[in-house]
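The structure that follows is given in the form of structure tokens.
The complex appears here without one of its protein chains, the remainder shown in place.
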Amino acid sequence: MTTAILEARGITKSYGKFNALGGVDLRVMPGTVHSVIGPNGAGKTTLFHMLTGTGTVTAGTIVFDGKDVTREPDYQRVQRGIARSFQVTSLFTHLPVRENLRLAALGTSPRRAMDCWRRPLGQLACADTVDSVLQRLELTRVANAEAGTLSHGQQRRLEVGMALAARPRAIFLDEPTSGMGIDDLAAMKHLIRGLSADHTVVLIEHNMDIVMDISDTVTVMQQGKVLMEGTPGAVRNDPRVRAAYLGNMITGGGK
Amino acid sequence: MEMLKRYRFWLLALGVTLVLPLTMRSGTLATEVLVYAMAVMACNLLLGYTGLLSFGQGIFFGLGSYGLGIALTRLALPLPLALVLAIVLGAAAAALVGWFAIRQRGTYFVMLTLAFAQMFYFLAYTTPDLTGGDNGLLDIPRPPVSLFGTELGSLAGPWQFYGFVAVLFLLVFFLVLRVTESVFGRTLLAIRNNEERAQAVGYNVRYFKLMAFVLSGAITGLAGALHAMLMGIAPLTNIDYHTSEMILIMTVIGGTGNAFASVLGAAFYVLLSDWLSTLWPRWLMLLGFLLIAVSLFIPRGLWGLGEMLWRKMGREPAKPIGQEEQA
Partner (left out) sequence: MNVYLLQVVNGVGIGMLYFLLAVGLSIIFGLLRFVNFAHGAFYALGAYLCFQALQLGLNFWVALAAAPLLVGAFAWLTEKVMLRHVYALPHEFHILVTVGLAMVAQELIITSWGPLGVNVAPPESLQGVVMWGSFVYPKYRLFVIGFTALLAVGLWWLLEGTRLGSAVRAGSESTEMVSLLGINIFRLFSLMFALGAATAAIAGVLAAPIRGAEPFMGVEALGVAFVVVVVGGLGSFTGALVGGVLVGVVQSLMSTLWPEGAWLMIYVAMAAVLLLRPHGLLGRG
């Protein structure tokens, strides 16, 4: 049995008296697509914050690739091979798309970014990474436009790109398709599906079509705890999951 | 030609250093413009590039003045060492204040810089043995410039000293330009735009901010030292709130978009204050109104105003930083 690339145990997060997460265990196997679903307020994004280091846990341990990263802040976890996209688009809006990606690419060797003399040319331009990500995102056309001027769908793709540019081991995507129209949706689904070839993908999604179609494992959360975990098929048929979603049919997914 | 375009701001600065002696009668006033221009550039490194509004620049300016004063009058150090001491003091104070202040964000950060500014002011006030207290350090000399023991030139005359300061100013301007266009400078801009994102892609934002702070403190310390030599005195006012306030105002009025705008801001303030203060002692009231007006209506400052006029005449304005190189 292969070892998990990410092992989170007993993750608890409280904000004052409010318990956002009440002891969550998560094991993500390498090279898989692992989705986290659940109704609003389940704590999915909070869990992400804990896993990526955007916030610190109140209790629990997180082991990534064999190393305990529980106390490491997000900028350090990037060096370990963890990268994320945000649910609410968070880009460098005044900077060109290319510059956004360059910054994300150079973030894996931040010491080089402390160079006070050299301009971001040559090695420091990370052109190979940036160009390949641009191609993958189908954003080559708008490479020199300010990120803030992109359409919503393009911005959501760039969000994913910011994580991609770090060439991470595990990529965490928080509702990548949120707010997207049908046209953009297909492109995003294609993009995420393609990611699983080179990365471990951890995904929060509300779009069940995508979740059921491409996931290897699905974890269902409710009110800060894990409700159940299993293959897409098992989750779809589970009565507890149905009840959690108030009896709505979880549609979508091919096989 | 490509080189000329890249360094066009530096060439503008060079132009200013050549124009000032031709158009002004007072060498002291011209030197003051350059001295404050350096302090303003340092302040803009924080405000325009890192997004940090610091009310503490007076700390570094004053410490630079005191440092040089003590070095020259008490320790009898040679001039280069005295200047280095001032720079080191500025950098060290910036590291200290920065370490405390940068742990906080937004307005809390600003408040802390002001509180620390007050602290250093009272510190200077209560150590008259070091700082001369209310009177300041007096009789600060201008030793001649010498290299390996041979005297190159005296700095006694106002325009001789101006030349000395102009060389340092152009050097500092060049360095600031390189820093702002470097990878480090680009990272600062990203931090200013979206701190959370910068942190999320792998940059230790606190550390970058601290580096910017230290750099700013070092340059401001140098400016303070030169000011002390210019006036012959390191007064208590160089470290008080008013100095911090004025440096910030010069930064905002000039414009936060580039280093040359800082020169504009400094020139504007120094020349205006020289002209108006004799006419109307309460001219600061006008400055207050101007600050309000600039914040509300012309956020890009004098430089931005110039750009608007340039555009009205049908030309293309200079591209903002971040869009220049298309590697």
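Worth a mention:
To keep things simple, chains are lettered A and B as they appear, and every chain counts its residues starting from 1.
Please note the rule applied: a residue touches a chain if its C-beta (ideal position, glycine included) is under 8 Å from a C-beta of that chain, and two chains touch if they have at least 3 such contacts.
Computed from a prediction, not measured in an experiment: that's the story for all the values here.
Touched by the hidden chain within the whole complex are the displayed chains B. When the whole complex is considered, the residue among B:12, B:29, B:95 or B:110 that touches the unshown chain is B:110.
Listed residues B:81, B:119 or B:138: the one in touch with the omitted chain is B:119.
Here one chain is not drawn; of B:12, B:92, B:130 or B:284, the residue touching it is B:284. Taking the whole complex into account, chain B touches the unshown chain at residues 47, 51, 53, 100, 103-104, 106-108, 110-112, 114-116, 118-119, 122-123, 125-126, 241, 245, 248-249, 252, 282, 284-285, 287-292, 294-296, 299.
Criterion: only the chains that are shown with their structure count from here on.
With centres taken as mean Cα positions, chain B sits 42 Å from chain A.
Chain B contributes residues 178-179, 181-187, 189-190, 193-194, 196-205, 208, 211, 215, 320, 322-323, 325-327 to its touches with chain A in the complex. Per the touch definition, chain A reaches chain B in the complex via residues 52, 54, 73-76, 78-79, 83-84, 86, 90-96, 98-99, 102-104, 106-108, 110, 112-122, 124-125, 127, 144, 146, 162, 165-166.
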